[in-house]
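Missing here is one protein chain; the remaining ones are kept as they sit in the complex.
Order of writing sets the chain letters: A and B. Residues in each chain are counted from 1.
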Amino acid sequence: MAVFVNGVIFDGVDTAAADAWRLDAYVARGGYQALRKILDSKLPQEDVIAEVKNSGLRGRGGAGFPTGLKWSFMPRSFPGDKYVVCNTDEGEPGTFKDRDILRFNPHALIEGMIIAGYAMGTKAGYNYIHGEVFAEYQRFEEALEEARKAGFLGQHILGTDFSFELYAHHGYGAYICGEETALLESLEGKKGQPRFKPPFPASFGLYGKPTTINNTESFASVPFIIRDGAQKFLEAGKPNNGGTKLFSVSGHVNRPGNYEIPLGTPFSTLLEMAGGMRDGKKLKAVIPGGSSAPILPAEIMMSCTMDYDSISKAGSMLGSGAVIVMNEDVCMIKALERLAYFYHEESCGQCTPCREGTGWLYRVIHRIANGEGRPGDLELLDSVGNNMAGRTICALADAAVFPVRSFTKHFRHEFEYAIEHGKTLVDHKWC
Amino acid sequence: MLEIEIDGKKLTVPQGSTVMDAAHSVGTYIPHFCYHKKLSIAANCRMCLVEVEKAPKPLPACATPVTDGMKVHTHSDMAKKAQAGVMEFLLINHPLDCPICDQGGECQLQDLAVGYGNSASRYQEEKRVVVGKDMGPLVSAEEMSRCIHCTRCVRFTEEIGGFQEIGMANRSEFSEILPFLGKTVDSEISGNVIDLCPVGALTSKPFRYSTRAWELSRRKSVSPHDGLGANLIVQVKGNQVMRVLPLENEDINECWIADRDRFSYEGLNSAERLQKPMIKHDGKWHEADWQTALEYVVKGLNGVSRDHGKDAIGVLASPHSTTEELFMVQKLARSFGVNNVDYRLRRSDFRADAAQQGALWLGSSIVELASAKSVLVVGSTQRQEQPLLASRLRQAVKKGSELNVIHVADDALLTKLNAKLIVSPQALVNALAQVLKAVVAIKSGESAIDLAAVTVSADAQRIADSLCGAETASVVLGNVAQHHPAFSELLSLAQEIARLSGARFGVLAEAANSVGAELVGAVPTRGVFGAAVSAGLNAQQMIAEPRKAYVLLNTEVEFDSYNPQAAVAAMKSAETVIALTAFKAEGLLDYADVLLPIAPFSETAGSFVNMEGRLQTFNGVVRPQGEARPAWKVLRVLGNMLGLSGFEYTSVEEVRAEWQGKGEIAPSLNNVLASVSANVQPAASALVRVGEVPLYQADAICRRASSLQATRAAAVPVAHAAQSVLDAAGVQSGAVVVLKQGEGQVRVALEADAALPAGVVRLATAHPTTIVLGGMFDPIEIKQG
């Protein structure tokens, strides 16, 4: 079961209680006060956006783009429909935080999206939910119903002239739909194939209308920012890295789960919170930001703090905050093979370098893992990767290349050994 | 305007241009596969990556908008590396089976691989195998391992064809191009995907494996089918037409051709081609030499004229004939003293002839029609009659034009309509009158037509609003309107609507040379360029009051006439039927007594005048088959043998010079009637037939193109009617009924069809199974099967 430390989103949430997700419980925790505050005081839209800007909130979906700034890109005076869209298509291996938000605190997201709708002058929003967490999709639909009944959603919210509708849309098994424009295509009832940008969603988004897309955790942080103030949020983290953040810790730890902690917390502290290494094994490496983030060996990781800047300085990315912990029994080739297979399987198939390259990378790594590596394979991987990264419509190709580059960089000797000896150096055990 | 520099060349381009557009404008080639100027931008092949200064990574030229001051390098190290990288990816799973590939020699992948690829492959894994797909009788998708996933074909069906028939299923490297399970690609313009496919994945099924591309010579020609006049490249080997491709002409067919333009060549090579003159003796056919056959003809004509007078002779010519042939045939007739000459076999109303002041035509250029802000199409089964024009109108709608339709069936036009009036043929006049009445009201105008009895419906009002409110508008009449028993009234009303609303108006020419036939006087009331003539009988009169002799130029009356039943009866009652024909047609063998083999368009020089009045000349691309001769030559010799003067031509150019010397095209085009009239009351409500010509029955050549005949569009026609009609007749949808017109009847399945108005039964004409029936829009009876 997931473990939470009180933070912005899980402040006061008793995850053990069956009804913690319900509207009543949320209101009792101070929920919908932010929305009331805005509506009661008729807070100007710009002020809401300014508050979010000041909070230092950075997108929790992976890229860490400042949320308030993104909101300010929405054309103010656009005459037609505009949309806000939430990205709960959490499918990046290692990431499982958004599921828990829907599971335990869906109204924080709903309130956050309503506020976003208010701030950007949109009348409707959609939450795109990963198909595999169908139970959470259903719960979210129920939560929406509660919010509608209570007058937080729909026409004339809380008796004001502000109206906003929110709907849930489910995915059905395609990682690429986490990419925001693939998500929009999917929401339009098409294959999830990313769109070429420009134009960006802020000018040409859902149904061709201006659209803002944020991650679940980003939206769910907003009620706190409005209710308790940008400053308080900022202080919860560190400069340029405002707030607390959910970290999904998985792999060889004693207590895998989500930990909401201030940005800037040392990795070692997080590891301790997660119960330390399972079976007392030695830490070998960590992927600190989801499968697309470059892997970092134990020594480097142990010196990092968990925030955008520190991890980036160490040569990786905080990404979605998915921390995959690996012990000494893991053969890095096998681990990489598994990831390479994933990207190969999940490429949407439209761009030549990604469609062809992901399969190529996987096959070469597969060969090496099976003791059939050939001299020159590492150079080949490098060169194929170089021909993919930055040459495609979306960043999936880059995401597929980052692990290959970082695994072969930090654990090159394992690859060289396997190619030379026809067997892996580490006697691999998954767990 | 934005400034941009490409490989050191400075230029300015309009706002919104892409780097690819800019490069094209200065003739810089950037390699590409998915990009196509007529399709949306997919940016998926990544072949067009170029270096843009200040951009950290190479950008796709096809999708990157030009920004002011941009500096682009298409050949820098970064660009070349990126392009070579993409080429390598494209080739790793490609079978590289060029030696046996149909596309060999004209493959973009092959070409670019040479220029942009590396020599050896570093990919040593097994190559992907993709199973072939069935796309129907025209497009082969057998070799899908060759596909490079550019999605041009997908985008074509969706964007140009109007309905997505091809998709890319699955994802990642398992993506596959396919039609929907168990379906074929049925669009009337589907063959264009063959041209669009940059590799040999989609190829021409009829052409496949017949020859290698480099063995073909390319000749220009013009499509002999509809009135658009699509420009063609005809590819020949030896003395045979092997393949037909589009010749790009932005004003006419853009870069497309319809499937019948592309695949009808099979008809040219059909076993039914008439190779030698033939004469019928005692009910049996015998081959004859030309001299004998021509003497037989001369004897026959002289005999009839001696016994019954010149008026006993009728001349019926197909508007699919060349201008020179049509000129010659009317000249021959009139020189001989015969005034009964007409090309309008499918017309049923000739009352406008007296008021007609020039040749009927589109009333504008094709481009003007397609760029009008509001268009009203009256009585046109568009996708069947004018496949490419229908597509062009669809593009116009996408660009913001309003398309309005008045028609006898609510056919899927695969585009958004502003307003439509779907009525039975008997209410068509009234429907137009409604629009006219609304236009009169909007413009406070006046019309000579009495509209007092007309009630304007909401849709008629919307159409009128659209036409009157648009900056540019066009009203055009399609085949159904032209064949309609009240054509003269429809023409009158359309003229009035156009006059008052400020729209252009015209007709969508039915055949490749309808306008040419009008111009050179292949009609009984007007001579070349409208010259005065002693009037003769029109096509309908020649059938209704049978003649003793008929001369048929390039026509099979059972397929080409408004009323095949009557036409065949008239032929059978004649003493002699002389057919100049390229085909040994079953009907002709039945009712004719002499067949003279003439060359189809591909074997003779000539010209067509398309619907916009554009004269397009062409030369024969192969020699005439067997003993076939160009019709103009046959007519010249007949003129000589009949002792007529003025038949001393030595070349088709001389023939052309003669008719061209008699006037000018532009001033002779005129749709305006000297006087208008219409009876705007809906006619009595008998059950009437809607009997259009099927897509691939339009003319003698496509009727014999075997692959076209294997398509769904060429299936044996079934009858359709509104549920109310079925109820009244007491039959279930799908039941076999007997449909009866005059003396003829057919047994055919009758299906309920919500797209049809009450009071009509839709059953195609011009098909072997329905030629025993009567008029295309005449009363019809349903009897229980």
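The definition used in the following text is that contacts are C-beta pairs under 8 Å (C-beta built on N, C-alpha and C of every residue); 3 or more make two chains touch, one makes a residue touch a chain.
Everything below uses one rule, namely that contacts and distances are computed from a predicted model.
According to its UniProt record, the chain left out of view corresponds to "NADH-quinone oxidoreductase, E subunit" among "Gcp-like domain-containing protein", "FIG038648: MoaD and/or ThiS families", "NADH-quinone oxidoreductase, E subunit" or "ABC superfamily ATP binding cassette transporter, ABC protein". Checked against the hidden chain, the listed residues A:P256, A:G289, A:G321 or A:G357 yield one contact partner: A:P256.
Of the options A:E92, A:E217, A:E260 or A:D307, the residue whose C-beta touches the omitted chain is A:E92.
Only one of B:P65, B:G105 or B:G167 touches the absent chain when the whole complex is considered: B:G167.
Taking the complete complex into account, residues 2, 81, 90-96, 98-99, 126, 130-135, 167-175, 186-192, 207, 248-252, 256-258, 291, 322, 324-326, 330, 335, 338-339, 342, 345-346, 348, 430-431 of chain A touch the chain not shown.
By the touch criterion stated above, the residues of chain B touching the omitted chain are 158, 163-171, 178-183.
Keep this in mind: only the chains that are shown with their structure count from here on.
Taken in their complex, chain B has these residues touching chain A: 41-47, 49, 56-58, 60, 63, 65, 82, 85-86, 88-90, 92-93, 122-123, 125, 148-149, 151, 168, 170-175.
For chain A in complex with chain B, the residues that touch the partner chain are 174, 176, 191, 196, 198, 344-353, 355-360, 363, 380, 383, 386-387, 390-393.
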